[in-house]
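Questions regarding the structure given below will be posed in turn.
Missing here: one protein chain of the complex. Every other protein chain is in place.
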């Protein structure tokens, strides 16, 4: 879990993912010798701050976004949202601009967000929730579990995967935009027909803590029934605890698979959290464990 | 019209079009020997549940979506929409889940839709309007005229077409997503510069029953004037009754032609209906006849 703590402390608000990207690349460089299969690694300026790992002969691609929601300073002491952060007065925010480190508190409401930093902040500066990781026997609670847990799960998958793409994407929280060029590269390099989205979803009246990893039948967008049925069948066989989600709203990198110029089936699979997009995102450890288990199981069989 | 009745009775709510796709493929297999030109047929898993027919040397592609709006069961007795169905209390719905056939009534309103089926329904189960086809001398009335009439019109076109693509698409009612890969395949196989959308539009203050097939100058999206002018000129020469539509809202597969990475002109052409997205969609038979006539006329001359 050391690595999980480390990436939870990284800031990478959408559009500024370069440091987290480098951090993940370093981790990959250290670990890859112990992985079952040595992947081909694609990264660098041609891929903006995304990373693609190609293992063996891929049939399926797994996508985990490395960006987070956050805030951007505007003029005077104003802030505007990046992605859809919860606006809670008094929340601690951190960042850095040309004059140095920033630590301040959020003020105002959704229509008028501001900060209380004594000096002005350079316009365009990104601010993140101050990190505060809490773990007990049942839960992990922190900012940015969405999607640090998805990233962690994708990296754990790397340990044992034989065939598949593992892809770290950017901008997801703010409308996306890296998926189209990643999918093009994948399909022109070693094409797949299946995609899994390693990301965190929401606790709702039908999705509860400790009931297993969530397989999403739909959010705002609707994957093809044939593929979802296949995944549910495999999940049942696996014995790994899972629950089904049927939601009307929300989106993920899956949206961009759906609207891509490739006939690729997709499904969102991940643990559910409470206090979404707040500094207090909360995930059941047993649900997260089921998430960690189901990916290798599915990648082998899909 | 026998085939029209048959496809009106098929359920294929967005994301679950495989049975209707197979049904259309069977029809094509039976009929194609009598068609003027034998098409190349592209279908199967590489195309999800879409079907492409290539006749001769295409200059134009015709698109008809085979999915319908409907509902999906959520948790407890909740339903959520697929596409934008009319929410009318008491509407009869049908479907099937792991426990067998379902027949129930819709309850609640747009913010809280539910069903009255005595037992729970598997989450993620699709429900359709119970079909009730009514025909008299002037009108046809049924659920899913949008877009069974467009599909029927496209299949009628197959009888006499010399050159062109006829394409059956999926997901259209819920945001689309098959058009991008279909367009890519078309442009890499036998590219076109023109697209017609064979679909059903709305009766409004400017679009009336019995005034002919509708040529749409715009909906939410705006095709290029040069192409629309050309179609209107041909429609005038044809003597086939038509009317012009200018709407601010609504969309079709044309939207995805507009935003595709290909310079393809597009135009929506189809009959208009009352009681849109309800079990009582109503179309004038003479408007539908004009729709059936204008497609072969245009395909030959565009």
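Letters A and B name the chains as they come in the text, with residue numbers starting at 1 for each one.
By definition in this document, a contact is a pair of C-beta atoms (placed from the backbone, for glycine too) under 8 Å apart; a residue touches a chain by one contact, two chains touch by 3 or more.
Worth saying up front: this structure is predicted, and the values here are computed from it rather than measured.
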Which residue from B:107, B:244 or B:292 sits in contact with the chain not drawn here?
-> B:244
Residue in contact with the excluded chain [from A:48, A:65 or A:282] | A:48
With the full complex in mind, choose from A:16, A:146 or A:287 the residue touching the hidden chain.
-> A:16
Pick out the residues on chain A that sit against the missing chain.
-> 14-16, 18, 45-49, 72-76, 80-82, 123-124, 126, 171, 174-178, 180-181, 183-184, 260-261
Absent-chain interface residues of chain B come out as 193, 204-206, 217-218, 221-226, 228, 244, 246-248, 258-263, 265
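One rule holds for everything that comes next: only the chains that are shown with their structure count from here on.
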Between the Cα centroids of chain A and chain B the separation in whole angstrom comes to 36
